[in-house]
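Shown here: the complex without one of its protein chains, the others still in place.
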Amino acid sequence: MPPQPPHPRCNRRDTSGRKKSKMCRWLGYSGAPLPLEELILKPKHSLIDQSLESRMGATTTNGDGFGIGWFGAKETPGVYRGIQPAWNDSNLRDLAGHIESPLFLAHIRAATGTAVQQTNCHPFRYKKWIFVHNGLIRDVDRVKRDLILAIAPELYPKIEGTTDSELIFYLALTFGLEESPLDALEQTAGFVEKTCADQGIDDAIQLSVGLSDGKRLLAARYSTERHSRTLFHSKSMRALQQIHPHLRHLSPDARAVVSEPLSDLTDQWEEIPESTAIIVSGGKVTTHAFTPRFPN
Amino acid sequence: MPPQPPHPRCNRRDTSGRKKSKMCRWLGYSGAPLPLEELILKPKHSLIDQSLESRMGATTTNGDGFGIGWFGAKETPGVYRGIQPAWNDSNLRDLAGHIESPLFLAHIRAATGTAVQQTNCHPFRYKKWIFVHNGLIRDVDRVKRDLILAIAPELYPKIEGTTDSELIFYLALTFGLEESPLDALEQTAGFVEKTCADQGIDDAIQLSVGLSDGKRLLAARYSTERHSRTLFHSKSMRALQQIHPHLRHLSPDARAVVSEPLSDLTDQWEEIPESTAIIVSGGKVTTHAFTPRFPN
Amino acid sequence: MPPQPPHPRCNRRDTSGRKKSKMCRWLGYSGAPLPLEELILKPKHSLIDQSLESRMGATTTNGDGFGIGWFGAKETPGVYRGIQPAWNDSNLRDLAGHIESPLFLAHIRAATGTAVQQTNCHPFRYKKWIFVHNGLIRDVDRVKRDLILAIAPELYPKIEGTTDSELIFYLALTFGLEESPLDALEQTAGFVEKTCADQGIDDAIQLSVGLSDGKRLLAARYSTERHSRTLFHSKSMRALQQIHPHLRHLSPDARAVVSEPLSDLTDQWEEIPESTAIIVSGGKVTTHAFTPRFPN
Partner (left out) sequence: MPPQPPHPRCNRRDTSGRKKSKMCRWLGYSGAPLPLEELILKPKHSLIDQSLESRMGATTTNGDGFGIGWFGAKETPGVYRGIQPAWNDSNLRDLAGHIESPLFLAHIRAATGTAVQQTNCHPFRYKKWIFVHNGLIRDVDRVKRDLILAIAPELYPKIEGTTDSELIFYLALTFGLEESPLDALEQTAGFVEKTCADQGIDDAIQLSVGLSDGKRLLAARYSTERHSRTLFHSKSMRALQQIHPHLRHLSPDARAVVSEPLSDLTDQWEEIPESTAIIVSGGKVTTHAFTPRFPN
């Protein structure tokens, strides 16, 4: 196929003319146990396929860190995070080849200001929850302290890194993520927007998030500017089958959520609309409005 | 052969029977410009001499990170921090061989709970100040949020890591380190002690600190339990000459401050007493009482 | 206080007065599938227990790298190698918690001259074989080229690092390790000894090796000077049970091979004599003389 011209979204300025941040990419899987490598490494346009530039996202191929979180052998999920170029990380390769999981998240980081270090890679983990994020809090340094203050005191010491993404996760935990994850995220977005507005910061938050407790896979797509990072989910098992014709492990309830489709055939992928969250469980994908509100 | 009892100095319990943390080591130099390697690498018992275990400090030789901060070519100091075994770090070796400085600090980290990553290595830097610390805040997770709250809002976003050492530095900056460093450190110790006492934490702080703005080299030795990490300063140029007979660069005002002497001949090294701070400038060492007080 | 003399075990000179290298440590397991963490992380005196210095081996606790190789989900073994302090490596922790294996090797490296980098960590892998080594080739730089020349041309490009350990592995592969591993190792030792003797190098090789193809666990203890690194195997399941009373996974055929016992109760551990190799399979441990001979 002849080289594609850069996708309009690769334009480094966003709708308001402001210079756009680089973007992370992530994927989530839910279904019968699958070796991690089947989605993370093997597909032609896998998450870490370095032969193509991201068609809809970041310009860097290597990223500033890579991570996977998976459910399986234990009650709590396992996490692997590293700052080596993902495609060249043999530890990752072996781990992804030797671990099967019915529910996992993978993420390539594009740093937006904070250090490239393992503790700043996604997914973040708290008890049985894992969380990945593509996006940012605008001018976060001006509101970081206020956001930190809102985090429950007993949660605060658990924070390992310095990213806005981890902040978002811990705010959501504070607002009840463990019981009502989507509601907690709506409160988080609302809180961040109010806090930013108080500082005169527009377009406070870009949220493309994936999270799971091992039972369900949740995702949300929202941004204050209503021009969010892309997010897709597969419509049926066929979407993944097309990536991997030889993949016999696939179950009918196999679903993936991705920041960009893993293949060229986009009719198998449904774009998640703006201000929308989804819950994936047992092959079913339910859609929910995502409406930020200031916390109680 | 039956297992040997731990060496007395390796006694992992302190005077109160509580299990002792591992210890960092650091050194500071003030005098005519000296190639960094002359003190950091070359001496037989240099900071990173791995052939001997630390006689008074940490049990691990490699440490959990290494860093140097130096004044020289620019107004602001340069910093190099890494998590590789220091003695095996060729970048460090080359940098230390090619940089001369009239004032520098070097530090080997022994992690006490937070991640081994570059942003958690010392020295920490703020504008023209660099800062190293050997010690800890006891049970810091229980008071971390309160300590963070006390840091000036405009300073908070500058924090890059997650150590108690960096917290101490930023508290001191909040309490006026840039104008009155020793007074700011006294207020820091006082604030930490009060905050810990409120949580029922005894023996709140262990402070062996080194800091500089390029003009003077300051150090302080204090602990709530009045049983502090060791700290020494050289009495005269001869202390350093004995380490390095061939060292022709040494000036009469050359002084070093060290967590343990760089040589066996201890009569050239003066132990800094408990609850004492020193200022080294132009070869003169002035002594000051270090008395924590709660901030205004 | 005057400086303490080095602890006798820390004596850095060996029987011939020559300065002794630091030592690696390793362990191997064979039996019913066991979560890797049960032996690598959890025991009080696990391979990476940093609260005690090695009672019989290296002086550094952290090592210069850590690695595990395990058999399980695939035909070929998985390998994880890293240069972070093993006890502080959360990726390792998670991987070891989420992977069960009936046969695995783990290794802490103490570098003897070559770079601390992932490609120089053990285990080394070739097809379905994994290999760890504690020891060295004396003055290897003087014979390295000759040893390299002896490696089969088609094998040579597979070498990823620069250690003598990896050299030993590839020499053994050249001499038929895949068909007759112990014989190949004997030829390797013989070849190295001859090559070194030709250069006037005494005490050519220190060999404490562990290797496996997933079917059997093999180990050998040999040194030219007949004063080899220690090596033990457990006598029965009880040795591992004593480490882990709560461990219900243990099967009667569970065996471990270790460079030093994992517990204080040494009657459960049998020392492998000098110039001896063992094969562990199905709970049986067979002993074989290890006699180097120059290759055909």
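Of note:
The first chain written gets the first letter, and so on, giving A, B and C; residue counts start at 1 in each chain.
We take it that contacts are C-beta pairs under 8 Å (C-beta built on N, C-alpha and C of every residue); 3 or more make two chains touch, one makes a residue touch a chain.
Predicted model, so just to flag it, every value in this text is computed and none were measured.
For the options C:30, C:46, C:91 or C:118, the residue in contact with the chain missing from this view is C:118. Here one chain is not drawn; of B:82, B:157 or B:283, the residue touching it is B:82. Interface with the hidden chain, as seen from chain C, comprises residues 115, 117-119, 141-142, 144-145, 148-149, 153, 156-157, 159-162. The omitted chain makes contact with chain B at the following residues, 35, 70, 72-74, 78-82, 90-91, 94-95, 97-100, 118. The chain not displayed touches chain A at residues 3, 5-6, 11, 50, 53, 59-62, 64, 83-85, 88, 111, 115-116.
Please note the rule applied: only the chains that are shown with their structure count from here on.
Counting every residue number used by either copy at the chain A-chain C contact, over half are found in both chains.
Chain centres here are Cα averages; for chain B and chain C they lie 38 Å apart.
Among the residues of chain B, those in touch with two or more other chains are 115.
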